[in-house]
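Removed: one protein chain of the complex. Kept in place: all other protein chains.
Labels for the chains are A, B and C, by order of writing; each one numbers its residues from 1.
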Amino acid sequence: MLIQLTENCSGQELQEIYAVVKGIGYKPSPVKTQFGSYIICTGKARVDIRLVGNLAGVRDVHVVSDPSKLVSRLWKVNTTEIPLGDDMKISRNRFTIGMGPCSIENEEQVVQMVTFLKKNGIQLMRGGIFKPRSSPYSFRGLGIDGLKIFSEHCRANGIRIVSEVMQVSQIGEMHDYVDIFQVGTRNSQNFNLLDELGRVDKPVLLKRGMSSTLDELLASAEYIFSNGNEKIILCERGIRTFEKAYRNTLDLNAIPYLKEKSHLPVFSDPSHGVGVRAYVEAMALASVMAGADGLLMEIHETPERAISDGDQSLNLMEAERAIHRIRETVRFRDGLNHA
Amino acid sequence: MLIQLTENCSGQELQEIYAVVKGIGYKPSPVKTQFGSYIICTGKARVDIRLVGNLAGVRDVHVVSDPSKLVSRLWKVNTTEIPLGDDMKISRNRFTIGMGPCSIENEEQVVQMVTFLKKNGIQLMRGGIFKPRSSPYSFRGLGIDGLKIFSEHCRANGIRIVSEVMQVSQIGEMHDYVDIFQVGTRNSQNFNLLDELGRVDKPVLLKRGMSSTLDELLASAEYIFSNGNEKIILCERGIRTFEKAYRNTLDLNAIPYLKEKSHLPVFSDPSHGVGVRAYVEAMALASVMAGADGLLMEIHETPERAISDGDQSLNLMEAERAIHRIRETVRFRDGLNHA
Amino acid sequence: MLIQLTENCSGQELQEIYAVVKGIGYKPSPVKTQFGSYIICTGKARVDIRLVGNLAGVRDVHVVSDPSKLVSRLWKVNTTEIPLGDDMKISRNRFTIGMGPCSIENEEQVVQMVTFLKKNGIQLMRGGIFKPRSSPYSFRGLGIDGLKIFSEHCRANGIRIVSEVMQVSQIGEMHDYVDIFQVGTRNSQNFNLLDELGRVDKPVLLKRGMSSTLDELLASAEYIFSNGNEKIILCERGIRTFEKAYRNTLDLNAIPYLKEKSHLPVFSDPSHGVGVRAYVEAMALASVMAGADGLLMEIHETPERAISDGDQSLNLMEAERAIHRIRETVRFRDGLNHA
Partner (left out) sequence: MLIQLTENCSGQELQEIYAVVKGIGYKPSPVKTQFGSYIICTGKARVDIRLVGNLAGVRDVHVVSDPSKLVSRLWKVNTTEIPLGDDMKISRNRFTIGMGPCSIENEEQVVQMVTFLKKNGIQLMRGGIFKPRSSPYSFRGLGIDGLKIFSEHCRANGIRIVSEVMQVSQIGEMHDYVDIFQVGTRNSQNFNLLDELGRVDKPVLLKRGMSSTLDELLASAEYIFSNGNEKIILCERGIRTFEKAYRNTLDLNAIPYLKEKSHLPVFSDPSHGVGVRAYVEAMALASVMAGADGLLMEIHETPERAISDGDQSLNLMEAERAIHRIRETVRFRDGLNHA
């Protein structure tokens, strides 16, 4: 059961609601976010929701049978919109393309990328400054200093930044320089990190664990939401299977499933999803038709020389072509849906 | 090494070619199909292909490093076209939609389906008459008698039939009543069946094994081709993963991979690929944008009452909508590619 | 519901039983095997089994909730024993080791193997004469002529043969020369083959499909049993996963699960299960402690020169050591269980 509270629900009213909830054998968990106040009530008894619905301070009550309550579509008619300042927002009603290198390598690269993105009207740049690497001897990113340079150039050009955060202590360090915190596939069930990101007022782009089920992905999103942050983007990025012909298996079934089960925006990452440069554009367009609300893609000025993920990064010419075709496909899709 | 022979290569010339091939330490395997004569030469030595290329009777010689030779794109510039009589053909240059029930249940159903397909301009009907079922007590199809009825109505209306063959002895029985033999996911590596289908002059639609790699799928196609039948359609239909939210995981990465590696047409089966009716259309459109040359989809007049696969079958209203949208998407894709 | 009939159940009694079963809304499927007569009744209504239990001709009635009825442990107190002539049998009460090369390569090899096995007291020899190979250009086995030689030497030395059958037409050809038909991993759901093997009075060793669930394996066994053959051995042989360090992932969890769910003997094939020679013995011993009733292992006189599967075949010295250690471990296990 999910209770939405009125904006001005008083302490007294809250106590009364708690008493009733406990009286019917449920355990109430209060949640306060940027957008509202809720009480999640977990329990097993069958309940007449009118018992709660008529109390002062209650805006609405919903029976939510899904295991993840707050991120479920069962109680929210509208879908979640995530404002990014100015006219920018992440939403099911506006398609977002985020692009950039796997790792930020140096300032020159940032300048080149920002110029490219600006020229092509892309308002979101990805780029790792803390990199999870399988070997401890590999390049692990430029760190906070790299992020500051990254941020400076993006800010100056009206471009938003999404970058991966790997641990709790980095949240504070990164906070002022990123617009969206990314949680990578290896941290998809790092519950302490999710808890902390729930206490921050910046959007979180949550990647699916490489062997997570979709219900686990939704549960991870529930961690963030239940700590106070509703600004969550779900992202499919390929799962691990027995197939050896490509890096991962992009699971586009996930897109319609997540859009039906949740009110959150759903992105696809075709770069990691297939991991082979020649197939990335096709998988981007397929993602659009599967219903994705946005894409995250790796590009590089010279993929052959990239420090990481060069095999799956588009060069700038390929990226330009892909942007054009993605936009055409989105336009076509919107036309189809509104016909 | 793959040697293409001239049409009128004589026995004498052939003997000479064999002698040279063996002389350089290779093992020659002759292949004669509807479309040409080949010699597949397997061996490890580095060879100057001019030694063979200049022999009488040789049309062309190719070094094919792929493990599956005849189905490889490395020697064939054009893609394979599969004529189905009249103006119909399966080809990368013409999109094919195949639809029909999981199992043919009765004549009334066939009539209803044929009427529906004809009205919507669909020229290929799918329908099982031998059904692989996990329980021996389940309905296992109407058998040959069902196929005769199925065939009669389709023939009368210019509709082609694709239906699953499960064992060698059925090939002869089914031969006169089907236009395309389907090999199901459980028989994808039934090598004796593949061998025999290579000796038949009817097209074969080969589904990927539910845990086969794509190189194994290509090797299965090589079995058919090397026995004499070039008319092969590859079909992605979902793989088995840990995800429980849907029946299978449709692996659309497979589409661009197979199209790059092979010259054969590549289909997608979104019905089995996701197994949830509400998501089938989205996955069909995604398949188109990933580059599929055709779709195989399950429909049923009343899915709630279907003997098998009702959960993933579209009803006729949904099917009509899907057909329209698939065709729009194909048109859009073709426009994009020719822009 | 599973009805066991008395040995001398008359036609009249049978008709009466059928009438009652149908009367309560169930569909009866008769099954007659080497060991008994049964009626499998499928339906959904709740039934008082005494209605059937008291009829003439009925030996016993069981409610079997498992989807696979005849192979289920729920109705059979004793486990299945499979006699192989003389004093030999496959049983949960006697451990069986089967060994031999992947493919039978020539007569000299057979002689060498038979000598080795006899010296070491091994009574079951494996060896492929029809080989499923991923490439059509690979060696596909010596065929029936090879089997005749294989059989001659084994018969002369009291050794039983288990060899893979790949299609229905081979059953007749092979019948007089094998003691156990093996169904390989690629044919684990080849339902026509399973049907036909159910009509033969020779044991069947059924390997798990490389991505089959255990309930699918049991359903495949149900196909054989329901066609009349109770002599079935289940065999775990490794599943396909994302791990690349070895060929397959031997799933020993399967052993206690299958032994609990079914009354059939359960074997393990550590050679295919791990696919790396150095680890085969450890996995054989682990299989014993997991509860396996037998092992199937690949050995070769010179693994480095084996036509197939040399990487996972033990040489004769390794095999001798493994046999000794397996027997010690079985003895230890039996002592533990009877302490």
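By our rule, contacts are C-beta pairs under 8 Å (C-beta built on N, C-alpha and C of every residue); 3 or more make two chains touch, one makes a residue touch a chain.
The structure displayed is predicted, hence computed values, not measured ones.
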Can you pull out the displayed chains that the omitted chain is in contact with?
A, B, C
Have a look at B:Gln182, B:Ser212, B:Thr241 or B:Thr329 and name the one touching the chain we're not showing.
B:Thr241
Of the residues C:Ser211, C:Asn227, C:Ser271 or C:Ser313, I need the one that contacts the missing chain.
C:Ser211
One chain is left out of this view; which of C:Val21, C:Cys41, C:Leu252 or C:Leu295 touches it in the full complex?
C:Leu252
In terms of residues, what is the contact footprint of the unshown chain on chain A?
27, 29, 40, 42, 67-68, 132-137, 140, 166-169, 186-187, 189-193, 195, 210-211, 216, 219, 222-223, 226-227, 240
Kindly note down the residues of chain C that lie in touch with the hidden chain.
211, 213-215, 239, 241-246, 249-253, 255-257, 260, 273-274, 276, 278-279, 282-283, 285-291, 325, 328-329, 332, 336
Could you please point out the chain B residues that touch the chain left off the display?
211, 240-242, 244
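Just so it is clear, only the chains that are shown with their structure count from here on.
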Central subunit by CA centre of mass proxy:
B
Find the chain most remote from chain C, comparing centres computed as mean CA coordinates.
A
When the C-alpha atoms of chain A and chain B are each averaged to a single point, how far apart are the two points in Å?
38
Report the inter-centroid distance (CA atoms only) between chain A and chain C in whole Å.
49
Chain B and chain C, separation of their C-alpha mean positions in angstrom:
33
Check: chain A positions touching at least 2 other chains come out as 211, 241-242, 244
